[in-house]
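Everything below concerns the one structure shown next.
Complex shown without one protein chain; remaining protein chains in place.
Naming follows writing order (A and B), and every chain is counted from residue 1.
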Amino acid sequence: MTTWRRLDPLSRTGLVCLVVLVLAALAGSVFGLGGNPDGIVGSRLAPPSWQWPLGTDQLGRSMLPRVLEGIGTTLLLSTLAVLVTASLSTVLGIVAGYRGGWLAELVLRMVDVLYSFPTIVLAILVAAVLGPGQAATLCSIVLVTIPLMTRLVRTAAMTVSERDYITSAVISGVGWWRILARHVLPNVSGTIAVQGTYALSVGILVEGGLSFLGFGVQPPESSLGVLIQQGGIYLLAAPWLLAFPGVVLVVAILAINVFGDGLRDRLEPRESRSLV
Amino acid sequence: MRLLSWWARRLLSAVLTLFVVSVLIFAASRLMPGGFAEVVLGPFAGPDQRAAVSAKYGLDQSLVVQYGLWLAAAVKGDLGTSLLSGEPVAGEFLLRIPVTVELTVLGIAAAVLIGIPLGVYTAVRAGQRGGGALGRLAGGLGVSVPEFVLGSLVVFVFSRYALGLTVGGYRPLGEDVGANLRSMVLPAAVLSVFAIAVTARTTRDAVLNVLVEPYITASVARGEAPLAIIRRHVLRNASIPILVVLTTITAYLLGGAVIIENLFNLPGVGSYVVQAVGRRDYAVVQAGVLLAAAVFVVLTMLADATSGVLDPRLGKAVR
């Protein structure tokens, strides 16, 4: 609640958009809004109408439930992946930042290695090994987002570990697990929240890109990336097939980024200097 | 002496990173569906060819020896043979590199010429009334519209209404400059949107961080004009994060603007690797990933050295 009150209007709009998307996905999967996503309901490639608000696809399936299902799959995959990334990064980053030494060196080296793969190339390599599908998508998102988050958590943990209250806690003989839980973790949680938000938008991008290339989620399952890829095939005949999932994807990423910016500005406010 | 030791240490770290990368790629190639002989030869090779590959890569020997032989061949420029064309992979990549390089040059040029000024402008204007939310929204849109959505939109619009530009139909630069540019403008433009937005965003952040430094206040207090302050003090002090992001974008584009090349049917490195994954031409995939990582590592090293020149505080280490 306090977060809400401290956000600027644009970031609030972003958060509202996200909530709406989640509710829409739930409405589709739980309450069956728009009907069965796999049911063939009518003529193929029908434009949007009252009967089929988002039109129908190349097999004559209504697009509305398919888009809702796609939102769900994409958000769920990305969120799961970011949760994995956040947990791993927190552990690795705090260990590297707080303990230092060879362990930190090892973590940083691994992070450097992952960093040196271009995003989509790394994702493709993962898909080539694991075989295309949801597991490969999830793994790809984790591997793509983990380097940056680990680095930033490490930096935050290093800054915290130099503070006086940590030193005094160490001197007074508090165990280091306790110090981590009580002092370090709460102080890096801001970094984790902000980076987690950005990682979520990267996750959606990776899912989209990978599925678009055909290595991500596989049809007949629906995800925003799959819908956009399929829509691309019928782009000239039925542009709405690509337009709706495309717009939803852009809105989701934009909403997350704008919310993340607002969150960061709240957690790390800074002055600005006029040059005049 | 000191210079040597900095470069030596940096080089060692780069080589170490590449070494681990190569181990990962090697491991990945063993984990891919189908054995290594198939990775190199494809499923349709005869027994003679299999035996030849076995001898060449020592498939009957331990994994460590196999890795050594593979790495030794890769270092000498022998990246294996494409199963589809039967040609050496290295040669196939050389054919496709000009397209990728041209796209990269166009994308980076846009990032530098448009992204940096945009970032500086929005940073200097930050906190002033009006335009704040709108600017954030526009900047956010630039980094939020994925290439495959924007690219599809462009393909749609320009396929319907040609407008003098072509979608697909790539012509090499050496063959017909005009036709080449007509086919490259659209993919380059799509790719630039992201490059510009990311560069502008990073520049804005970096400049905002510099603007609160006491030496900026001091130069304002001396009565220096805003443009002079930006030119003399702000740009150089903000340059390192900008350099890092430009390096990342360059490496990313050189590694293959996979989606753009695929969408616009450009015969570049990226679309080659994607096709290779689809056709299980794993030697090509391995080589593509290894090259992309090598490009990244080398560029990062160069960027580090440049940082030392840009900021004398870091330069101590380089010099």
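We take it that a residue touches a chain if its C-beta (ideal position, glycine included) is under 8 Å from a C-beta of that chain, and two chains touch if they have at least 3 such contacts.
Definition applied: contacts and distances are computed from a predicted model.
**Student:** For the chain omitted from this view, which of "ABC transporter ATP-binding protein", "Inner-membrane translocator", "Signal transduction histidine kinase" or "Chemotaxis response regulator CheY" is its UniProt protein name?
**Tutor:** For the chain missing from the view, the UniProt record says "ABC transporter ATP-binding protein".
**Student:** Considering the whole complex, which of B:R9, B:R160 or B:R236 touches the chain not shown?
**Tutor:** In the full complex, the listed residue that touches the missing chain is B:R236.
**Student:** Write the list of chain B residues that the hidden chain touches.
**Tutor:** 127-128, 213-215, 217-225, 232-233, 236-237, 310-313
Note that in this section only the chains that are shown with their structure count from here on.
**Student:** Show which residues of chain B lie in contact with chain A when the two form their complex.
**Tutor:** Chain B residues touching chain A: 13, 16-18, 20-21, 24-25, 28, 31-33, 124, 126-127, 133, 136-137, 140-141, 143-149, 152-153, 155-156, 159-160, 208-209, 211-212, 216-217, 220, 226, 229-230, 251-252, 255-256, 258-259, 262-263, 273-274, 277-278, 282, 285, 288-289, 292-293, 296-297, 300.
**Student:** In the complex formed with chain B, which residues of chain A make contact?
**Tutor:** Residues in contact with chain B: 8-10, 109-110, 112-113, 115-122, 124-125, 127-129, 131, 201, 205, 208-209, 212-215, 228-229, 231-232, 235-236, 239, 242, 246, 249-250, 253-254, 257-258, 261, 270-276.
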